[in-house]
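Encoded as structure tokens, the structure appears first; notes follow it.
Rest of the complex left out; these chains stay put.
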Amino acid sequence: MKVLVLIRPKQGILDPQGQTVERALPALGFEGVTDVRIGRLVELEVTDPSKLDELCEQLLANTLIEDFEIQIQED
Amino acid sequence: MSEQQAESLPGVDRAVELGLTKPEYARIVELIAREPNEVELAMFSLLWSEHCAYKHSKKVLRRLPTEGDRLLMGVGENAGAVEVAGLAVAFKVESHNHPSAVEPFQGAATGVGGILRDVIALGARPIAMLNSLRFGHPSSPRSRWLLDRAVAGIGHYGNSIGVATVGGEIHFDPSYESNCLINAMCVGIADPDRLMRCAATGVGNRVILFGALTGRDGIGGASVLASAELGDDDADKRPTVQIGDPFAEKKVLEASLELIDADLLVALQDLGAAGLTSSASEMAAQGGVGLDIDVANVPLREQGMEPFEIMVSESQERMLAIVEPSKVAAVLEVCERWELLASDIGEVTEGDRMRILVGDNVVGDIPVTTLVDDCPLYDLAPAPPEHGLYPAPPADLPEEADHRDTLIALLSGANIASRRPVFQQYDQIVQARTVRRPDEADAAVLALPVGENGIRPAIAVSIDGNARRVAANPEGGALEAVLECAANLACVGAEPLGLTNCLNFGNPEKPHVAWQLINSVEGIAVGCEALGIPVVGGNVSLYNEGPDGPILPTPVIGMVGEMPDATKTSSSGFLTDGQAVALVGPFSPNLVSSELAARRGQAPQGELPSLDISAVIAAHHAVRDGVRSGAIQTAHDISEGGLGVALAECTAVAGIGCDVTLPEFTDAALFGESPGQGFVIAGDAAAIAAIPGARVVGTTGGGNLVVSAEDGASFSVPVAEVQAARDGGLTAYLP
Amino acid sequence: MRIGVVRFPGSCDEVDALDACAMVADAELLWHGRTDLDGVDAVVVPGGFSYGDYLRPGAIARFSPVMKAVADFAAEGGPVLGICNGFQVLCEAGLLPGALLTNSGLRFLCKQVDIIVERPGTPWTADCEAGERLSIPVKHMSGRWHADEATVAELEAEGRIVFRYAPGDNPNGSTSDVAGVCSAAGNVVGLMPHPEHAVDALTGSADGLKLFSSILNGGDRVGTAG
């Protein structure tokens, strides 16, 4: 099955990349955009979803600094 | 066959779509006595392209001297090499201009990857990278974006692979606005007895492809695929931007060197532009053999790739090796340990056929020589322009500005300001041999292993070009670029051994561009002859034009020099108070095509003063010997921005002022240029006075840069202001 | 004394680290695929871009077979030094506290900085004095050390901040100017600056040599906790 893993910087962790994008926006003509956070997206095919949590915790995300969310897309 | 007859051939339109001319197609048909099939035509279209066949430059390049006492490997191999302290020092510069204009990060990154592979193919370990960059003025947002992304891409690749980026140059001019230049140079070292050549030899030997998977990557392949009549739903079959994978290249590097060390290879060649087509054909041509390549054995990243797509793919991080059958297993094992794919894709054959197979099916069969050597070479039709070719840039520095304000404006200008915001994005020190980093000296100094005498020898490397002077006078400007590179080496105590060059020009079919190209090559040749060094290799990038015409003619010179003792070198800045400051060299500065002229809105044209080469080289020797003996502790060549800027730069590096008195106090004397011909030096007073030709003009020290005329006029700038001007110029564009 | 320097695919500074170690002791490379440490007395996890820094620096390398052996060795009090990417690997492996985030300037940065020794007496700082300033280069893209407030307070209290950037020299936005930390027992030390690139005045500075020479005095498999 196809799986999407969304990985975001934890609340409270400075995200300079998000901040830089946010600051650049008005000058580029995009108003009213706030709370920009930049994370990672991992897409994969797995045969056995039971190990997904472990995969995310141990490898795909560093839970000290990142939260992850698993979205199972299809069978 | 006449052009008319050629025009009636069924395949001619397809050939023209792929970039061949009708007469070229007719010639192909004549040579192989039939029309080429799809695979063959794709291969011809690449190998007979300007990029691979050098059809507009090959005759011109014959002017360059290519022989030298210390030459180990010259033009025709993947890179050149000279002998230093018992080692082979390999180096080459190459352009990646067009891909970088499309996607600057990946374009520049894969440019670095490409030139690295050329040096690796020789069996050399890359030890240093340099680069030469040209963009439109950074006040243009697009140019700023190109600069920012290209620099990030260069850093990404070089840093990740563990090769120090130790030098380079950046210049901004409106002529590069829509056609930036990204030239990268790589330097490597090898055991001279183990240098690899690219010639395939030994009938029956196997052809092994190793490294990354093959996908539909490639700019060169674009012309081929663009004409494949893809439907809307075939979007996935279009050629794609090449993405660099420095991690894969690092493994390719380590595996290649290990394979050579273990004596497992007959020949090695990188895959660059034109992919498998070019590397296989060149290996066969060099060895005078034929090759069978079975594309069914090429590991693919994407499904359903056609044989011609596999042959033209420009996927990065791949190498082609010729291996004796008994050693194939060992080769595959080394690749596996480095987690690299490796496949046996063919065989060296007797005769001279390049055969492309899919299993047992022959899908292409052409004589190697026809592919590699029979492309027509064109004569250029040079004509000097009757008036200047380039428009005057917008003026931003009034003629009335006084010397002090002019100096500050020049120092803080994007073309002269400190490159720190760029070079601090590069690992300058990995491999633990960088004795002089960027901004510490005029050339980078790289220590070599300790010699038998217990002393560590070194090499110095530099890359340079001054396109505005070349625009004014192609021969004189190119000669100055060679001298400037040599001057940089002299400043650190090095003696030039060899030169590489990248010729970046517009469309050579235009008479004025042809004139620029031919005369620039003449200038490089004259410089090499005067220095007694060969051209060991290089690259040509033509058709660099924007809607407003060609780029400035931009020959870029890379040079490697030798130093017997890494500890005997100099700094480009003043080091302590109370040292004598002197000028050396027969330099006759003028404002033609200078940075000041550009800032004043003057076009790059006018007469360059003639120069006395033997006097210039005598000055280089005096500086080099003075540095080696320890008499000279600071040495800096006088280049862009002239003597005024050179003195300010000497002041800025370590924040040590100076007080000098000059015989002339005109704009030309202070800010005029004569690249490669003059030096500012400093050291102990008695020692400096003994340097042949040195004219002592003042002393170091104090909190100001004080420049006076013999008639009493003078100006003074606090050191902190000099530093702030120089530091802020580029930072403003790379916050 | 024999020091092992781990080599992952993508390591770049392993040979420089090896040469630095060889200035004070015997030294050898340890291929990432091996499951033992060949009986070495100390381990350096070097800098570079193991696995291309893909996903996150250190994320893949910390699963290498050799890292299991390194973890066991560390648990027994064996001295381990992580430099730059090696520091990132040790943090990812949980052998050191915190994590390393992208530099606040979002660019790779290579420059000489001054760091201050906050904790002498670890196996890797035995030759340093408290408050000593060392000139050592940094070169990294992800060197912003981060830990939550409680962890930082705990490390401060336990004297586990080993190095700090000198005031004004923090190149990456690290919390509390932290340049290097150690494990609770003190035997595992990690830092972002590259001491192996500061072992010879010819190439810039020799201040970093102290970290390697320390191992002769403080490092012989003795945990020097607290």
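Chains here go by letter, A, B and C, matching the order in which they are written, and residues are numbered from 1 within each.
As a working rule, a contact is a pair of C-beta atoms (placed from the backbone, for glycine too) under 8 Å apart; a residue touches a chain by one contact, two chains touch by 3 or more.
What you are looking at is a predicted structure, and each value in this text was computed from that prediction instead of being measured.
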Which formula, in the displayed labels, matches the entire complex?
-> A x2, B x1, C x1
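The rule is simple: only the chains that are shown with their structure count from here on.
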Rounded to the nearest whole Å, what is the centre-to-centre distance of subunit A and subunit C, using the mean of the C-alpha atoms as each centre?
-> 29
Measure off the straight-line distance from the CA centroid of subunit B to the CA centroid of subunit C, and report it in whole Å.
-> 36
Euclidean distance of C-alpha centroids - subunit A vs subunit B, Å | 40
Across the complex, what residues on subunit B touch subunit C?
-> 152, 155-156, 159-162, 245-248, 250-251, 338-339, 423-435, 437, 447, 456, 566-567
Residue set of subunit A touching subunit C in the complex reads 13-14, 16-17, 20, 40, 59-60, 62, 64-65
Could you please specify the touching residues of subunit C with respect to subunit A in the complex?
-> 55-56, 59-60, 63, 92, 98-99, 101-106, 146-148, 173
